[in-house]
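Have a look at this one.
Missing here: one protein chain of the complex. Every other protein chain is in place.
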Amino acid sequence: MAGKPGTTPTTYSPSPTNQKIRRPIFNENEVDWVRPDGRGFHQCRPAFFRTGAVNAASGSAYAEFGNTKVIVSVFGPRESKKAMMYSDIGRLNCSVSYTTFATPARGQGSEHKDFSSMLHKSLEGAIILETFPKTTVDVFALVLESGGSDLPVVISCASLALADAGILMHDLVASVSLSCLGKNLVIDPILEEESYQDGGLLITCMPSRYEVTQLTVTGEWSTPKINEGMQLCLDACSKLAKIMRSCLKEATSTSQE
Amino acid sequence: MEIDRLDGRKANQLRPLACSRNILNRAHGSASWTQGDTKVLVAVYGPKAGTKKNENPEKACIEVIWKPKSGQIGKLEREYEMIVKRTLQSICILNINPNTTTSVIVQVINDDGALLPCAINAACAALVDAGIPLKHLAVAICCCLADSGYIILDPTKLEEQSMKAYAYLVFPNSILSVRPEGSLKVQGEPREHGVITSGTQGAMSVDDYLNCLERGRAATAKMSTVLRRNLQPQIASELSKAG
């Protein structure tokens, strides 16, 4: 029944595709349009974190921001691959993949190489690699459902999973992204807003140390806008880190009971 | 109640069996097994040093590679690989050659039904040919169930497709022993009645499945004598050569 061998019929999604044409969700000149989910421009989606989602892993975390749902597992420190050279410091290996049903149109469910390397770059500065020489820590993320701002959610969730696994870090890593839509800056954009954005900005930082581990700017930006956007993101990051910290505290207090 | 089979066989009648061993020069052991038009060739290489990752180095490791008649391997072939591997693992004495890998390559030459049982029989003969230490032999059979609850053995491809359900079963061969018969029984059943491997396709009632087991046991008892007869003369001639 399930696909006779050799027959892979071509299929298409019946969801209307003509709506992909840029729909004016906001007016270029007006400042008082409403975001599709009714949030204010500088308001993030409610964040939900839970550690210990995967028992088989050394540490894990689940994050849910609106419709964006992410699960991250951390394995190790464990033996590095045989082919790797001796190393005084530990290695970090990151991989981000999507489920086939994560996106509105059915995807391939393969690894997202760009996000994997971005995740690696934003975490490696925070982890104290000297504490596990010769070994590797694997950070694997799976995006269960993509609802926009996927990468920042993955990064924040990954740092929580690392903390859950007991990997030494300088600080938790919090990440927030922002879209520039015409004259407005909207923080923590959803998928729809991301698809219309003129520019995007992603900040990954260690809020207690006030250090940025990664900053990515894409698209069209003016310098004052970048400054404004960065400040917004940094403020949001420190708030996010508080939520993450309380989640960790909660997890340890319940396990002690 | 009889069912007319296209090739005129009786329900319990198997297709002509043929087995030849030592047919490849470079392999450490090889065998081909033919049941009617279904033919499978198996080559065994090993034991070679080292095991694959995630395998227990304290035991010998068996690796099975399935080569279909044509095309690439898909999920079906992966499942066959896993079933053949687990079946062979259960008949081999894995403690004798720890930290080694034995590769079993299964090449399908023609598929006319009962492919997996045929491949297991061939692999078993090839392991004997390669001199891999075995606890006992395994004998595989395919039982097909018609809508009326009637069971036919060793179906052709056409029969497999037209019937409601089929089961492939693997049993240990019957053993010749000087020990009294009672000592070989486990839970009141002779040891060769225990199922090594079972797989089914299509829905059937539990009683029908148990019937299949009965029929399968009876048929494999006969097959194991064929297998034994086939393996013996060559062993004798090898001994005479060595002597």
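List of remarks:
Labels for the chains are A and B, by order of writing; each one numbers its residues from 1.
In this section, contacts are C-beta pairs under 8 Å (C-beta built on N, C-alpha and C of every residue); 3 or more make two chains touch, one makes a residue touch a chain.
Quick note on the criterion: contacts and distances are computed from a predicted model.
Between the listed names "60S ribosome subunit biogenesis protein NIP7", "Ribosomal RNA-processing protein 43", "Alpha-1,3-glucosyltransferase" or "GPI transamidase component PIG-T", the UniProt record for the complex's undisplayed chain reads "Ribosomal RNA-processing protein 43".
Checked against the full complex, the candidates A:V72, A:I127 or A:A251 give a single residue touching the omitted chain, namely A:V72. Although one chain is not drawn, its touching partners on chain A can still be listed: residues 1-4, 7, 9-16, 53-57, 60, 67, 71-73, 75, 78, 95, 97, 99-104, 106, 109, 111, 138, 140-142, 144-146. Along chain B, the points of touch with the absent chain fall at residues 54, 74-76, 78-79, 82-83, 85-90, 165, 167, 170, 172, 186-187, 189, 191, 193-206, 208-210, 213.
Here, only the chains that are shown with their structure count from here on.
Mean C-alpha positions place chain A and chain B at a centre distance of 51 Å.
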